[in-house]
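What follows is one structure encoded as structure tokens, with my remarks underneath.
Shown here: the complex without one of its protein chains, the others still in place.
The block that comes next holds subunit A.
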Amino acid sequence: MNSFSELVALLTPSLFETLYMVFASILFTILFGLPLGVILVITNQDHILPNPFLNNILSYAINTMRSLPFIILMIFIIPFTRMIVGTSIGTTAAIVPLVVAATPFFARIVESALREVDWGVVEAAIAMGATPMQIILRVLIPEAMSSLVLGITITLINIISFSAMAGVVGGGGLGDLAVRYGYHRFQTDVMLATVVVLIILVQFIQTAGNRIAKNINKK
């Protein structure tokens, strides 16, 4: 058994590794996933910039990425990771596969959030002479903001769950700690403490996300 202070000493660096991986990943995920989701929606047959060719290609690409289990994807893209961050091992290197895995997921979430925007409102903007860019930035995204925040929350929690596997590429984090101490060394208390911290983290994020989404929603 570890004392409480020993547990804290073990958990703190892992928690920070997890937070670093997760928040850096969500940042890049939004950066890439939001435009992808927007393109998925607006290139649809009946939307503002129909382009069935681009739409199909994008849709297939996203489906392909999403069909790979995270652990396989992580190893599969090691050369790509090395190209981007210079190494395939470590916490920063783990961010690359996390972003690659979460981006298509988030793009689909953006797609469904933007599709919920009342088409009549888009049409009103068209009738007022808005450009496609103005429609995206001033109608689609603001009108879907509440759903987008909830989508970001779901994606964030997904990334936390993926990040537990980051240990495979030496990414560290809470999941890795739980496997190394709790599983390989039979230190059940470490496992338990990790689980408790993860539960608190997820609860906190979900609650915060719900609250922000509710405040934004003026419907």
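To be clear about the criterion, a residue touches a chain if its C-beta (ideal position, glycine included) is under 8 Å from a C-beta of that chain, and two chains touch if they have at least 3 such contacts; residues count from 1.
The criterion applied here is as follows: contacts and distances are computed from a predicted model.
Student: From the names "3-oxoacyl-ACP synthase", "D-methionine transport system ATP-binding protein", "Acyl--CoA ligase" or "Cytochrome aa3 subunit 2", which one matches the UniProt record for the unseen chain?
Tutor: The correct option from "3-oxoacyl-ACP synthase", "D-methionine transport system ATP-binding protein", "Acyl--CoA ligase" or "Cytochrome aa3 subunit 2" is "D-methionine transport system ATP-binding protein", the UniProt name of the unshown chain.
Student: Among A:P13, A:P35 or A:P142, single out the residue that touches the unshown chain.
Tutor: Of these options, the touching residue for the absent chain is A:P142.
Student: Taking the entire complex into account, which one of A:A24, A:L68, A:I126 or A:V168 touches the absent chain?
Tutor: With A:A24, A:L68, A:I126 or A:V168 as choices, the missing chain is touched by A:I126.
Student: Residues of subunit A in contact with the chain that isn't shown?
Tutor: On the subunit A side, contact with the omitted chain comes from 118, 120-121, 123-131, 134, 138-139, 142-143, 145, 216, 218-219.
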